[in-house]
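For reference, the structure discussed in these notes is given below.
Excluded from the complex is one protein chain; the other protein chains are retained at their positions.
By letter and in written order, the chains are A, B and C; residue numbering begins at 1 in each of them.
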Amino acid sequence: MAVEHESRQKGLNPPEPVLLPGQTYASIDEQISAIVLKRPLTPGWLFGTLLSFAFIMLLTFTIVYLIARGIGIWGVDVPVAWGFAIANFVWWIGIGHAGTLISAILLLLNQKWRTSINRFAEAMTLFAVACAGLFPLLHLGRPWAFYWLFPYPNTMALWPQFRSPLIWDFFAVSTYLTVSLLFWYQGLIPDAAAVRDRAQNPLKRLFFGIVSLGWRGSAIHWKYYESSYWLLAALATPLVVSVHSIVSMDFAVGIVPGWHSTIFPPYFVAGAIFSGFAMVLTLAIPLRKFYHLEDMVTLRHLENMGKIVLATSLVVAYGYFQETLMAWYSGDRFEWYMVQDRAFGNYSFAFWLLLLCNVVAPQTLWVRKWRTNVLWLFVLSLIVQIGMWTERVVIVVQSLHRDFMPSAWHMYYPTVWDWAALTGSLGLFAGLFFLFIRILPMIPTHEVQKLAHEREPHPERENPAAAAKARP
Amino acid sequence: MARPFPPYTNTLSRVIVFGLFVSPILIGWIATAINWSPYINETNIPRNQPVPFSHKHHVGGLGLDCRYCHTTVETTSFANIPPIHTCMTCHSQIWKDSPMLAPIRDSYASDIPVQWTRVNFVPDFVYFNHSIHVNKGIGCETCHGRVDEMPLTARGQPLMMAWCLNCHRNPERYVRPREDVFIMGYQPPENQLTLGRQLVQQYHIRKLQDCYTCHR
Amino acid sequence: MPPIEREKGKGRREEGEEKRENPGSQFPIPLHEEMDPAMDRRAFLTLLGASLALAGLSGCTLRPPDEKIVPYVHPPDADEMTPGKPLFYATACPRNGYVDGVLVTSREGRPIKIEGNLLHPASLGASDAITQATLLEMYDPDRSQQVMHRGLPGTWDAFLGEANTYMQAQRAVRGAGLRVLTGSVTSPTLVAQIRAMQAQLPAMQWHQHEPISRDNVRAGAQMAFGRYADTLYDFTQSAVIVSLDGDFLLSMPGHVRYARDYAASRRVRTKACGPGQPAREIMSRLYVAESMPTLTGTMADHRLPLRARDIENVARALAQQVGVNGVAPTEPLPPEVAEWVAVAARDLQAFRGAGVIVPGDFQPPAVHALAHAMNAALGNTGKAVRYIAPVEAEPMDQAASFRKLVQDMQAGQVQMLIILSSNPVYTSPADLDFAGAMAKVPMSVHLGLYDDETSALCQWHIPETHYLETWSDGRAYDGTTTIMQPLIAPLYDNTRSAHELLDALLVPPGRAGHDIVKTFWSGQHRGADFEAFWRKSLNDGVAAHPLSLRRRGGTELSSGASVAGQVSLQAANPTSQPGSPSPVPGGGGLELIFRPDPTIWDGRYANNGWLQELPKPLTKLTWDNAVLMSPRTAEKLGLTRQGGTPGTHPESVPVVELRYRGRSVRGPVLILPGHPDGSATVTLGYGRTRAGHVGTGAGFNAYALRTSDALWHDDGLEIVRTDDLFSLGVTHSHQTMEGRDIVRIGSITQFRKDPHNPDGKEHVPNKPPMILPEAPPLPPSEYAWGMSIDNNVCIGCNACVVACQAENNIPVVGKEQVLGGREMHWLRIDRYYTGMDMERPTGTYFMPIPCMQCEKAPCELVCPVDATLHSDDGLNMMVYNRCVGTRYCSNNCPYKVRRFNFLQYADIAPVIQLMRNPEVTVRSRGVMEKCTYCVQRIQNAKIDAEVQDRKVGGDEVQTACQQACPTNAIVFGDINQPDSQVAQLKAEPHDYPLLAELGTRPRTTYLARLVNPNPEMRAE
Partner (left out) sequence: MRKERPLIYGLMAEFDTPEALLNAAKQARAAGYRRMDAFSPFAIEGLAEEVGFRFNILPWLILIGGFGGAILGYFMQWYGMAISYPINVGGRPLNSWASYVPPTFEMGVLGASLTGFFAMLALCRLPQPYHPVFTAPQFDLTTRNRFFLCLQANDPQFDARRTWQFLANLHPVHIMEVDHDPQDMVAITHRIHSEEM
């Protein structure tokens, strides 16, 4: 298998560089912009795009049917009034956290290896948040009235109820979407300029000309650019934490046993990073393979992400443990019953599945051999995502289906439409991503170039060949 | 090399960026304006009726009391539309051949009721009760406007929630002595507020903002 | 009935969205199609007004569409109606011949709610679930609206013509070929008409067939007194009650009144709490030996589940021990049964004259005879037990009568058969081939509300007027007579009442119902001022007339003593008791028990959505009947509940085949804790084939197994498991309380020791310490509404549930939705079993759960749009038109009392619109709803009070559930007024809030359930 071969021949010590030697400013620029400008439509890309569009069609149909018939087409009931929709929402939001995290926190921590993965991680964030945003709207009984959650001057002289965590959600998610968008776009401007200058096709020139807003790499530009980029990062960091904390409060503020727990915010945030990085792995591994970016997305990146996955998995495991411990220690009859039911009740299979996926499987990453095994990382990333999704479902469904009044207990059975909405949103995510990698430079050229510069001042002098090659 | 963007694009692009800022605000403002406008709440828009009944003539001119026709206004939630019988009490004597009144006579003869077009109404989920308002000293005019000046009846006030609340929150501004309730063109005294507060005390009027006051 | 104004002629509807959703329902087209074009003008205007409301359904522009408004042409008399003001009319609801007095609310000429009649002894203001649900029956779109002739539309005149030729023919033969088939009849007018017919045609015969027959009761009386007699119980008088399979709380005639009296004997108060609630710390004691769990059994202090056939033996043993001469058990009793009998006997002896023995209607005559004997021997007769001449006009052995009819028909002796408001083809015992015999009848006429199984086989079907559209009369279980008046002109032309039909047959073309009834009564009325009598009788709903000498009682049979004499005489030589010991045990195997269905009775209400969706009191089953059996029996047969196989609902239950006397039926199994072993119960009334859109196809038909010689139970049942699975819509499947502090159960003795903890457990105080600083106290409010529910007297009869449904326009969602856990009842009655072993639960307890109206409501906190919030007077408001449907409030409600319109549930059939309560918004799809404490009643009371410049009284407002409750278990009022009943009840020591540990501060609180076990009885 090529991947293993690669890791063997490169040897495991010292740790992989974040940028393989032999890359010049020009070659970096060439390679990245080529994906957007020169690369022909490959059947693989075409197939992937069409497939995901098929799922988008499914999603569209589900939405139309949902609006026409009502929320009842899903499996929700009383007591389980929230089903897959909210689980999906939390899951997607969680995934949406890795991007900003990588670009913001790692930037502040001055982690060089973030550079080559942050662009598409951020794109991933945007698309994930878009998917997430879909569900709270769709799961409303009257989706067309969603704007009542927004304070606007209405003839009823009414306001939203700001004590409700859902309102907090509304503010958090919309803010998060906006900020991530700005952050992502700002990072994109110089690269768009680069592509603009490479583009032969006038249409592409026009497009990237517009996107790049006339960026010309002036020193002053760079100054303001960096200062604002850093400050945005500094803002995004607490934001990203707050967003999932607030999402977790949708549950923690409720009195439902299994929801009402103070451990939720940290443990949700950790879970978010967990699933988020898993998703980055899921995307990065095929990308670097198909677009031959092994030089820029090196084993070092994958390994580091593996470490983060392992760490967050431990935090999440601690969260599970805390929940159980507190349920027992508090002596709260309802909490304790809930814990028992979680482990041995109607939905116990889901509980054990999520433990397997989120706690047991990631432990393999202690071993460097596994951690650097690209194939295993890929598989594991999928396992983790399944696990985290299951966790959300368990929190939402299992907690609700047996709360305080035994008389009201009732099972929740997802319908085909629940699954359609989930897979549809996956399709939407994939579709957006496919378009993104074709249309926009998926790796921040200028940052990698800077990286190269910091490593060896005069790459051009050392590889005149490459330099010549890069000269138009 | 290819020529870059022409200079005017600078202005253009800046205008666009600025527009991105302003347009949402503008759109929101326009939407709100429409939403509050008579186009939506139909204030002062006369409606056509099978018989062009003129309150101006009957109330302003002849000086009929509201209760002569709307008999149940003091006792029930609903101020009834007068039965054709009521019309005929006079119009069997006067204008008894007027073609304008033909539908009334036909209805009276054939026993098939006339279908008027509603002018004042609130949505089905709003439970408005005339009797309590009338008994607490809220004039007809306060909600229905100068009916005595309407040749064709139109809605005198927007009848939207914000408007209702305005009075429910400050009844003292609108309440009048019970005996003046049915007066059109009532002039509130200069000391309306003091009088109002006193009446609020006297009539035991409370500031009802609870949703259940109107929605059940 | 006067025509109505458009303004109120509608159910309130939600805003634009819903209108957009039902573009199909543009009035008036659909309504016209439903109605006969030649319908009566007033009825038409009645509908017109309502339907004009639907005009709003068109269009979804920015602006609301033009609405029309339609005045009267001639104003109604002020006393007849003021638009916007409800009117109340007294009438009576017939079932199995007996009537219950009701008071019907009418809005603009449309009945919208049925409640009990305060003046009527069988009601005293309360009513039962079925009676209230008959309102929906009247508006049922599936009602028969068309005279049918051999399955094709016919006309009344054509019918009259043909009928007359037959009548002429019969006159020739003195009516030898004429048969009239009715149910049990108490209506004096109807009897008079039939008598008149018999006078003209002496040879005609009158047969009676009531599927839920009381033959046993009659035969029992025969056995005891040598004549028919009805037994009345007065539980207020009784200290010890022994029921031998007698379900006097739900299925006996007069059960509403009995429940009221029984509750009075059980209610425990430390202080007097208003009318009917004196201070008393004693309880009556109830022993129940029963063949299947009933409401009476759940209230028992000592319950003894027995196979139906063993009851008689227990009766004999008990009789022997209370000193009835010459009776003895036919076979030895098992030890625990023996003990039960011994203890009960001692108790009865101890309270001679203050006890009651109640035989079950479905037990063989001998049990009744023995009960009479025991009551006599114990001197209970004349006190808690009284006898009156039969209320039925012509008591007869209906089984025999019906058998005779079928024989005659098969013999071809029947030329003309008139079937009055009954459905024999469906309900006839399987061994009598009534349907087959119909073929031999040249002229058969069926009068019925529905075009049903019987009408399909009749030459003529005449649509019947509903009792709310009819002039008639009838008598209650105690003989009280009510003259029934119509609330509305018949919705459909061509409909006739039984009176009108018979009258038309006798003297064509016949008179109107009003004339028939009034003429009859003017004939009956001795004394001058008939009009006064007539008006008063209509007004009170109780006829002041010789037919019922006293408000309570009817004509006394004879003094208790002499009755007792006869009884002991009879009972002395058991041999003289015909057919005892009865019934003849069949060929071994399991015992099969037939019972009326607790919701749809004998099947006549099968098309009533309210009743179909009403959870059956104990099983909480909806939309189906099932084979009920004990867990152990099910285990023996290998029928324990199994998980789903692909394609079926994951909670499906096995389907079995019941083989009984060479016939077989397939039905799903439902395990019912507390059911005796070795027997299985099936309820009648399901498996209809021509019930209507709602009822057809629901459940399985138990009549197919029922034979005329053993109507209620017999051995010889074989249960064969099939591979099929079936999904049952059970709304409450979890049996126990999981040790949570939900229903507090204590004993009266413990209560006397420590009234605050009758169950002797530690409880979280009502107001737990809060970590967060207390919110500032609410501004002092004028009113503070609250509710107190007495678990001690709640019998779980569901009357409140239906009352709530009718009052608040609660939709019916259908079986599929119930399976999905989406039933909409605002008020549900929880049922819990106690005890480790579900095989033999130590107790069954009911708890009505409305919205608790928490002062610190968790639901309000999480609503993002202020759609649920708090009013000054402490109501937890739910604003439908503001709700966007996040369903967060429901998740956060610990009591799970919130209901959500997952789909468009509100029925938009125009005729159903007429039934809606115009004071309550009809909720559209996508909004949350819940109990509002009947806020519409509160608001109207406030407005009325304010108009009169006074304050609303503490007990002035009554919620629908409170009003309906037979046992006064629910009390609502203003807790700010210390003298209000609710305030006093909340001051009772055993008052407690549900789930107090959550600190929600509910405004609805409960009184602990108390039991009064006999210390002599060994604890199980």
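Quick note on the criterion: a contact is a pair of C-beta atoms (placed from the backbone, for glycine too) under 8 Å apart; a residue touches a chain by one contact, two chains touch by 3 or more.
All values derive from a computational prediction rather than experimental measurement.
Only one of the listed residues, A:214, A:345 or A:414, touches the absent chain: A:214.
Within the set A:179, A:272 or A:394, the residue that contacts the chain not displayed is A:179.
Contact between chain C and the unshown chain involves residues 775-776, 778, 855-861, 863, 866, 869-872, 1001. By the touch definition given at the top, chain B reaches the unshown chain through residues 1, 3-10, 13-14, 17, 165, 209. In the full complex, chain A touches the omitted chain through residues 24-26, 29, 151, 157-163, 167-168, 171-172, 175, 178-179, 182-183, 185-186, 190, 193-194, 196-198, 209-210, 213-228, 231-232, 235-236, 238-239, 242, 246, 249, 445-447, 449-450, 453, 457-458, 460-461, 467, 470.
Note that only the chains that are shown with their structure count from here on.
If you average the Cα atoms of chain A and of chain B, the two centres end up 54 Å apart.
Mean C-alpha position of chain A lies 58 Å from that of chain C. For the pair chain B and chain C, the distance between mean C-alpha positions equals 47 Å. Counting partner chains per residue, chain A has residues 156, 158 touching two or more of them.
Residue numbers of chain B whose C-beta contacts span two or more other chains: none are found.
Partner chain C is touched in their complex by these residues of chain A: 69-72, 75-82, 139-142, 144-146, 148-149, 156, 158-161, 163-167, 170, 250, 253-256, 333-334, 337, 400, 403-411, 413.
Listing the residues of chain B that touch chain A in their complex gives 2, 4-5, 9-10, 13, 28, 32, 35-36, 41, 158, 160-163, 165. Within the complex, the chain C residues that touch chain B are 3, 5, 7-8, 10, 12-15, 41, 45, 53, 56, 62-64, 66-75, 82-85, 782, 869, 871-873, 875, 877, 879-882, 919-921, 932, 935-936, 938-939, 943, 946-947, 949.
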